[in-house]
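Every protein chain except one is present and positioned as in the full complex.
What follows is chain A.
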Amino acid sequence: MNSIRKEIELCLRAGIELAGLESPAELNDETRLLETGLDSLGLAMLVVDLEDRLGYDPFTLMKEPVYPKTFGQFVQLYERFSEHRRAEHRRAEHPQSENS
């Protein structure tokens, strides 16, 4: 399991426990986001929590609107913007090599 997925799953389960909601037996890519055990408020808190831990909120960075429906899509969204941020950092540090 990669680190972003692991972080999201940990935060999600912690959020479910904190809110006193029911944890899903299994969490896979196809699990519907609203059936992970978290309600809308829980998901909202999760996005803030992840912004704190990962350093970005993909929902504020996206140019095209995306509302993920499954846990897999949610993880993909964070992974995509992590890659995007790494590329931006590389461009900022080595502008010449990126342009050549």
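For the reader, a short list of remarks on this structure follows.
By our rule, a contact is a pair of C-beta atoms (placed from the backbone, for glycine too) under 8 Å apart; a residue touches a chain by one contact, two chains touch by 3 or more; residues count from 1.
Everything that follows uses one rule, which is that contacts and distances are computed from a predicted model.
One subunit of the complex is not drawn; among "Branched-chain amino acid transporter AzlD", "2-succinylbenzoate--CoA ligase", "Diguanylate cyclase" or "ABC transport system permease protein", its UniProt record names it "2-succinylbenzoate--CoA ligase".
Taking the complete complex into account, A:D52 is the one of A:D29, A:D52 or A:E88 that touches the chain left out.
Residue A:A44 is the one among A:L10, A:A44 or A:A87 that touches the chain not shown. Mapped onto chain A, the footprint of the missing chain covers residues 18-19, 32-34, 40-41, 43-45, 47-49, 52, 57, 59-60, 62, 64-70.
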